[in-house]
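Structure provided below as structure tokens; questions to follow.
Rather than the whole complex, this shows some of its chains in their spots.
Chain IDs A, B and C follow the sequence of writing; residue 1 opens each chain.
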Amino acid sequence: MIPRYSRPAMVALWEPETRFRIWFEIEAHACDALAELGVIPKSAAETIWAKGRNATFDVARIDAIERETKHDVIAFLTHLGEIVGPEARFVHQGMTSSDVLDTCLAVQLSRAADMLIADVDALLATLKHRAHEHKLTPTIGRSHGIHAEPVTFGLKLAQAYAEFSRNRERLVQARAEIATCALSGAVGTFANIDPRVEEHVAKAMGLTVEPVSTQVIPRDRHAMFFAVLGVVASSIERLAIEIRHLQRTEVLEVEEFFSEGQKGSSAMPHKRNPVLTENLTGLARLVRGMVVPALENVALWHERDISHSSVERMIGPDATVTLDFALARLTGVVDKLLVYPANMRKNLDRLGGLVHSQRVLLALTQGGVSREDSYRLVQRNAMRVWRGEGDFLEFLKADPEVTAVLPPEALKPLFDLGYHTKHVDTIFARVFG
Amino acid sequence: MIPRYSRPAMVALWEPETRFRIWFEIEAHACDALAELGVIPKSAAETIWAKGRNATFDVARIDAIERETKHDVIAFLTHLGEIVGPEARFVHQGMTSSDVLDTCLAVQLSRAADMLIADVDALLATLKHRAHEHKLTPTIGRSHGIHAEPVTFGLKLAQAYAEFSRNRERLVQARAEIATCALSGAVGTFANIDPRVEEHVAKAMGLTVEPVSTQVIPRDRHAMFFAVLGVVASSIERLAIEIRHLQRTEVLEVEEFFSEGQKGSSAMPHKRNPVLTENLTGLARLVRGMVVPALENVALWHERDISHSSVERMIGPDATVTLDFALARLTGVVDKLLVYPANMRKNLDRLGGLVHSQRVLLALTQGGVSREDSYRLVQRNAMRVWRGEGDFLEFLKADPEVTAVLPPEALKPLFDLGYHTKHVDTIFARVFG
Amino acid sequence: MIPRYSRPAMVALWEPETRFRIWFEIEAHACDALAELGVIPKSAAETIWAKGRNATFDVARIDAIERETKHDVIAFLTHLGEIVGPEARFVHQGMTSSDVLDTCLAVQLSRAADMLIADVDALLATLKHRAHEHKLTPTIGRSHGIHAEPVTFGLKLAQAYAEFSRNRERLVQARAEIATCALSGAVGTFANIDPRVEEHVAKAMGLTVEPVSTQVIPRDRHAMFFAVLGVVASSIERLAIEIRHLQRTEVLEVEEFFSEGQKGSSAMPHKRNPVLTENLTGLARLVRGMVVPALENVALWHERDISHSSVERMIGPDATVTLDFALARLTGVVDKLLVYPANMRKNLDRLGGLVHSQRVLLALTQGGVSREDSYRLVQRNAMRVWRGEGDFLEFLKADPEVTAVLPPEALKPLFDLGYHTKHVDTIFARVFG
């Protein structure tokens, strides 16, 4: 997580202040439940809330205590004791550190997911808007980087919309998976704490109960969470690369917005580079690189070891902050993207009509020519166009084997652009409902 | 995919014969729809089914044609023409190779998911059975590899059951994601094929319609699929490592079944090694290693490039075959696992009662001692036991600061094992319903 | 490893026949040393060579024995006993299975490295040839996909040559690292075998001695080996992507060779796609995906566990076979690459002279204008060209602030192409010596 690729709200989620606040809430809610069960005095629970609710937890003080005890939760509890006074001895009764740590992480990742879902929603809104704006803007479709047949620029964005709609669903599921609470004690047996405490805290913190924990919440949940972030990052990369391609000098169908005062190159003043989408490509690599460590975290030893902790201290903030930033940056890029329909049309016409070759092929077979022969007839004319010898339609008109089946007047309508866009409505209805 | 780690049904799914059979079905169903729409004669569709339904597709012949054309679908269509005769010219009308390839892959991955779900079901049944068998078999819970507090062996298996129940859900979702059909033509615009053909083929093949394709089905779907396989593999690794730990010479609480005639070591005849679970650990690494290539496949260029193809030719079979084998192997290991409750009990008693330290701590605080002081009292007695100087209960009874709060008759009941298993029913009810 | 992406020599290296032959050699050489040391009769060693040297090891028979014993080396030794007769009891004295397995793997990976180095040599020769052919073929250099300044096509290939020269060095080092022999017994102590046997076998098999083994050769060696393969694969991807970009319809500066009879698309007969380099992109992902499993293999438990074995059974062949194929394919692509200098020139001129903007900038600063002002002057004229309003040189000539420093006759020479190629000789001398 570095400032350059961070946004404040997601960063704040991972600040110590936020963490200690959540820890306090977990402990205090647990006290409520313990008091209700008669394990601790109700007055103790009340005092804890009263003293802690608006308290400021002193991060430096907690750090100082941790340096001595080498244990973060004990350090926090010691500091909480300084705030709450003698009633603090009723805090954390029957609990173990991981009860607090893992439930807190569940809260943080759930909130992170909420922000990411909101990010995707903003991106979807922008994609939808721009897709409709360019619903019928013709442009060449390319397979293998080679001109294939016409599409519309709106269709490209509709595809991205559909992809990020799926990513939204995945994030919703990942959030549901990760949002569990464990307050089950040292090895998950509830030996020293009643399961009803867990149920109360879960509800109070907006989580569900972890059915069976082993001091820790099982890490397959987290692995799935980070795997989903890796998929979302890869979708970001896909759209980023599309834009980078379209901004190439030779293509120039779109451009990232280029603000006044911006310099493209210290050496070459004419440059306008797709640096935002290139940056997104790199950020996608970073988020993707965090998937494998998360998968390696699953196989903790026995009821738990703590090897996952350092991994999560890094990838928890890094993956969510980076992805949050990347989604917002991508939304900005799409929103302000400069689109050049005239250049699209120029590129579309570049191949002298070759983009209509399949339609000619089909017309030949429908006219009774075998598929093999049709292919041969089309290809021999297409190759001449490819070599720059002239126009596809003219060559076809001059090929007697072709005109024997398709006379010139039957050939011309095969070169109509509308033929390729006639189902755009259908696709848009499927994607946007 | 290597024979040693393969099972026949999953291997068969990826054989050329299966692929060509699915290709034929896609093409033939498309002909039905095309005939219904009046694009091709109904008699042609009927002939295609009649000639192809029970035909054997000659893999060697198709390979030979592909060597010339360097195009697999064209090779197949050419061979289909040899089988069907002149009506074959109506096959593949308005379609592009990827329509066939991607829809076929969707069918294969869906079927693979079905097999994997069945594998998980078998594993779940075995885990449930063995979990109930050992529901109350006491064993030590370990955090950091160090004895913590008692659990039961059934709880360990219940945890695995819950984890694989989640994996089952993930596979069901991954299957739903991957099961889409695209018959949308060269760049996904349906220029040469009516969307109703896609709808018909989707339904006939048990798939849903891909809302917007771009010659190819978008690869975020496949990335998600393989990511889920990576999570399942990591869960396999977790249980495998648990068993490996429990089989260590010094622990020996369980053993993989060791058949007559098996040799543990060519050099050391006494060895009985957990080789199956070690093997599963390695297989998990393999499946996990396929997640990143699948993620890298998402960002295809423009409407498609073919870089994903070689990746999927390898990881499609490799990941599913390996995971299928691993799940079945794990099921076998759990099913036949030799469990040694006596050794579990021996290990449980090894620490001279230290596993009850937390309960003593809690009793002290409930008796009015501050948390800090309670910790200090417990730790100073615990450290003596740790150094092998004697028994925890005896030390506590002899510590006047302890007995001032907890007299000997109050200390003894704190060393009761049932205290730790009293909520096993609750946990089992959560996990097994 | 799949036939489509395999070459026979590398495949043969991983066949059971090759493995059993190497196993035999290791065992027979060990017998020589044991006989020399007087541990076994010299006649026994002679018999073993005499009977085994030209023997055919029956793979099916060995597999059948393994199915019973569940141990591959014991199965082989049993079969060897069937070939050699009673003297076979002197084979494998004091050795453990891993002595044979790991030393064999070292031999196989060394030979694989030799083949890969030869592959790189072939690629280097081709790159060198084509680099010199196009040493002075001007083409546009691009940063961010945007035209920057002129380079030559030979320089692009020289860069690839330098990169693969580094890869060659890495492979040589990786080979040296992996080529060690361990014959140290059950836990590496030589308890039952004299270290001189290891020294003899190492020398006979062309390996060095592993300084300290623990039944197994340490897996950091293998991790490094596969990491190097991952780097080589990534370099392949780089050159492949360069070619894919240059073959785009709008760029068309090079094309993969397109053979007679080849079909680019089943639907679009005009297509000529860079399918070989797209394929190489995918193969690079595959090899790269094998790096992490190899890294995870390092941390074996204690003196060894066998989790690495399944990983290596797959990635050993897969990574080397795939990379061998990819290197050969890339060599073929470069060798037969169609290069279009006229198109390069056309693209170079596309920006109306903007590629010379930096030189103008420098001339302005050298004429006394501040860097900031120079940048502003150049950018304001460049932006007009960028918007398609005209030619860069003409605009500059008409800008009084520019001509105040650089009169028209001083501007024109700044647009000379030779200015950019004047150091090509220097660079070629650095790269090719």
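Following the convention adopted for this analysis, a residue touches a chain if its C-beta (ideal position, glycine included) is under 8 Å from a C-beta of that chain, and two chains touch if they have at least 3 such contacts.
This one's a predicted model, so the numbers in the text were calculated from it and none came from an experiment.
J.: Can you report how many copies the full complex contains, not just the 3 shown in place?
T.: 4
Simple rule for what comes next: only the chains that are shown with their structure count from here on.
J.: Centre to centre, by mean C-alpha position, how many angstrom separate subunit A and subunit B?
T.: Taking the mean C-alpha position of each chain, the two centres sit 24 Å apart.
J.: In whole angstrom, how far does the Cα centroid of subunit B sit from the Cα centroid of subunit C?
T.: One centre to the other, that is 32 Å.
J.: Which subunit B residues touch at least two other chains?
T.: Residue numbers touching two or more other chains: 77, 92, 185-186, 192, 281, 288, 292, 296, 301, 305-306.
J.: Using the touch definition up top, name the residues of subunit C that touch subunit A in the complex.
T.: Spelled out, the residues of subunit C in touch with subunit A are 140, 142-149, 244-245, 247-251, 263-265, 267-275, 278, 292, 296, 347, 350-351, 354, 357-358, 361, 375, 378-379, 382-383, 385-386, 392.
J.: Write out the stretch or stretches of subunit B touching subunit C in their complex.
T.: Residues in contact with subunit C: 2, 4-5, 68-71, 73-74, 77, 92, 95-97, 185-186, 192, 244, 259, 261-263, 265-268, 273, 275, 278-279, 281-283, 285-286, 288-290, 292-293, 296-297, 301, 305-311, 313-315, 318.
J.: Could you please specify the touching residues of subunit A with respect to subunit B in the complex?
T.: 77-78, 81, 86, 88-89, 92-94, 141-145, 148-151, 155-156, 158-159, 162-163, 166-167, 170, 173, 177, 185-192, 195, 209, 211-215, 218, 220-221, 223-224, 227-228, 230-231, 233-235, 237-238, 240-242, 245, 281, 284, 288, 291-292, 295-296, 298-306, 358-359, 362, 365, 370-372, 419-424, 426-427, 430-431
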